[in-house]
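Sharing a structure, written as structure tokens. Questions coming.
Note that one protein chain is taken out, while the other chains of the complex remain in position.
Going in written order, the chains are labelled A and B, and every chain counts its residues from 1.
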Amino acid sequence: MKVIEIDQLVQKHGGDDSALIAVLQDIQRREGYLPREALTLLSEKMAVPLSRLYGLATFYRSFSLTPTGRHRVRVCLGTACHVRGGQAVLDQLGRELGVAAGGTTADQEFTLETVRCLGCCSIGPVVQVDQETFGRIRQDKVDKVLRKFQ
Amino acid sequence: MSAPSPITSAKDLERWKEEGLRSLAPNTAKVSVGMATCGLATGAQAVFDVLTEELSKASSQAILAKTSCIGFCQMEPIVEVYRPGEPRVLYKEMTAEKARELAADILGGKVNKKEALCTLDGFPEAKAGKTISGIPRMEDLPFYQKQKKIVLNRCGRIFPDSLAEYIASGGYFTLWQVLNNRSPDQIIAEIDLSGLRGRGGAGFPTGRKWRFARDAQGDPKYIICNADEGDPGAYMDRSVLEGDPFAILEGMAIGAYAIGASQGFIYVRDEYPLAIEKLETAVAQARSHGLLGKNIMGKGLSFDLRLIRGGGAFVCGEETALIASLEGRPGEPRQRPPFPAEKGLWGKPTVINNVETWANVPWILSQGADSFRKLGTQTSKGSKVFSIVGKINNTGLIEVPMGLKLRDIIYDIGGGIPDDKKFKAIQTGGPSGGCIPEKLLDLPVDYESLTQAGAIMGSGGMIVMDEDTCMVDVARYFLDFLKEESCGKCSPCREGIDRALEILERICQGKGRTGDIETLESIGKMMKGFSLCALGTTAPNPVLSTIRYFRDEYEAHIRDHKCPAKVCRELIRYSISAKNCNGCGACVKPCPQEAISGAKKKVHTLDQSLCIKCGMCYEVCKFDAIERE
Partner (left out) sequence: MIALQMNGKSLKVKPGMTVLEAAQSAGVKIPTLCHHEGILPYGACRLCTVEITDAGRTTLQASCCYPAKEGLQVRTDTEAVVEGRQLLFQLLLARCSEYPAIRELAAEWGVMDTPFSPKGENCVLCGLCVRACALLMGAEAIAFSGRGTSRKVTTPFRFPSEECRACGACTFLCPTGAIQMEAEMVERLRNRYGPERQCRYTLMGLVSGKVCPNNYNCAQCTFDQTMELRFGMHPAFAVGAAKALAAAASPTR
């Protein structure tokens, strides 16, 4: 990212420390992760130590320090989905994609993540791919969902 | 009426109210589709698109609108049809095809009784007192019968983006009355008298918290709405934010007036994009019309707020961690005292309250503390929103008076356990809560009763579990969750959860040892006393409550290496029943280990040495030929 883009983000969110996480979220959304260079620029722009930004980037789940896949596959492991078999759905997705939860496929197409409660408990187990939510997923239906995005 | 123009008189409010009534109860047919997150997840967009298409074809005057979640999530997508002078009809489980038929019915003036869920009456217009034979009234449906809606009253009934509809259903009249006629001290006294207790889980008396903040030294003072709803299975706050966002804004403005704050924040969980969108729309309108910002309603109160998205950390639901997050730091809790009401954000007096707490404020001040006190029990006044999910027939969100029995919630409202399975436990309070067994189902739902039983009220999530749920696995599940979410600052929580999880995983793998239960109890006891924040002090609750009520299951795992509920993978065994297997081969391909083999139409065999107990064969077999023991 360029200096001017960082400047714009800082301006947009109001320049004080309570805007830090919001600025990082915008960078994450734009770049798909938090590049070290962007954090260094931000550190200079907002006069916040780089160690603090690194701390934020590694503490909060919204952020990734490495690029994520084109499609984010999120399996809900909320309690209601868990008692309805969410773990089995996650395991099957892991097998289909060949990655563990948190990982990205080698072709950078899919990142597999878990999330605790999307609030769609009436249709659990639930899988969300990008903005689409799929309900009543069983582990033998998982490949159909993935095929929509391949 | 969308050009910026401040609302500064009773007459202004009346004009808005009339516009809102015309919108809610027009003189033509109106169709509202429930399009909150649960509706959208089940296909409400397709329903809406079909209705748009069909209703615009004929030259009908029918209006199509969007609404939010009406609480009966099991029945989503839900569509409401309004006809002037007729009871409103709610249709359930809509699909694109059914929507096409519904459109034809609407244009033809027909009511489809088969697809109808219920009729509703009297909101916000006066009750017409009419019914339609063959369709139950909403208040007669078991799901709704025992509910008392305060916070959820407008959800699913109005278009959440519409300020006019909010005002028409009573909104902002309270703020007007408060700013004109009541002093901050009177407000605090009324909230105190009502007995309102924090709805986020801690249950601290709200009036008392406001009093501390009002009396504290420091300027500016801050108001925060904690919308970082993180308990898995709880989505009450999300529904309120998606369905009735103005209620939060009005509640917070009243709070700001009461304690003398000029700045506020709504801290919303990052995973709630629709809630954030609805709040942004509401805030923009509130600002345009003088309901937020300088000189609110022309009465001198200046209060504005910022919407902040959480970074993805359950611990930020804890108030001091939330404050740290607002200060641009990792969400590490801080030692209390001092409490936030005294020294909170940036060291200034800060009131943090949960979404549901704020949503109760306008109602209490408009209907009076006594009306609130009439509901509930001696120590827990008012109503509470709960989510009932899991192994229950009627999944959804309910609002009931405190003190209702758990049994009533599960069987009357919830419709009991699906598939004729046996009830086992109800888990309340999320990862800070506990599991309540069958023998305690006559407990009233209030703060003290649930705490004494080893659970907590928490934010209101209620997960129903049946005979197929393993209670040791449930304890393991919650610790697994908490291990991910612990901030790691204090050693009791960080090390304690890690070691307790280690023990539970061993137990679930059949490697439990004598003394494990006692060690879990010691770790739990220490964590309850020594941890820095409520995440750590309540983390032992799921383990301790399951040991208390389901010790036999722990012992079966440890002593007998058996999982009675047949959940823990290393302790179960799948095999093919020679009696039932007809050799269809449906289980062969899905098996990730290629462990099943057999000739067509002949009994197949499962190679145990390859089996990883994933259960795929069990799920695909249509002939009950896979046995699990």
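Everything below uses one rule, namely that a contact is a pair of C-beta atoms (placed from the backbone, for glycine too) under 8 Å apart; a residue touches a chain by one contact, two chains touch by 3 or more.
No experiment lies behind these values; they were computed from the predicted model shown.
> Which of B:K66, B:R494 or B:K562 touches the chain that is not shown?
Hidden-chain contact among the options goes to B:R494.
> Which of these touches the unseen chain: B:N27, B:Q335, B:T514 or B:S609?
Per the contact definition at the top, the residue touching the missing chain is B:Q335.
> Touching the hidden chain in the complete assembly: which of B:I158, B:L305 or B:L532 does that?
Looking across B:I158, B:L305 or B:L532, the contact with the absent chain belongs to B:L532.
> Need a quick check: the contact residues on subunit B for the chain that isn't drawn.
Listed in rising order, the touching residues are 313, 315, 330, 334-335, 337, 483-492, 494-499, 502, 519, 522-523, 525-526, 529-532.
> Which subunit A residues touch the hidden chain?
Spelled out for subunit A, the touching residues are 36, 39, 49-55, 58-59, 65.
Rule of thumb we're sticking to: only the chains that are shown with their structure count from here on.
> Between subunit A and subunit B, what's the gap in Å when you average each chain's C-alpha atoms?
23
> For the complex, which residues does subunit A have touching subunit B?
Residues in contact with subunit B: 14, 16-22, 24-25, 48, 52, 55-56, 59-63, 77-84, 88, 91-92, 95, 115-124, 126, 133, 135, 138-140.
> Could you list, by residue number, the parts of subunit B that touch subunit A in their complex?
37-38, 40-42, 73-74, 76, 230-235, 238-239, 265, 270-272, 306, 308-314, 325-331, 387, 389-391, 395-396, 427, 430, 461, 463, 465, 469, 474, 477-478, 481, 487, 590, 592, 614-616, 619-620
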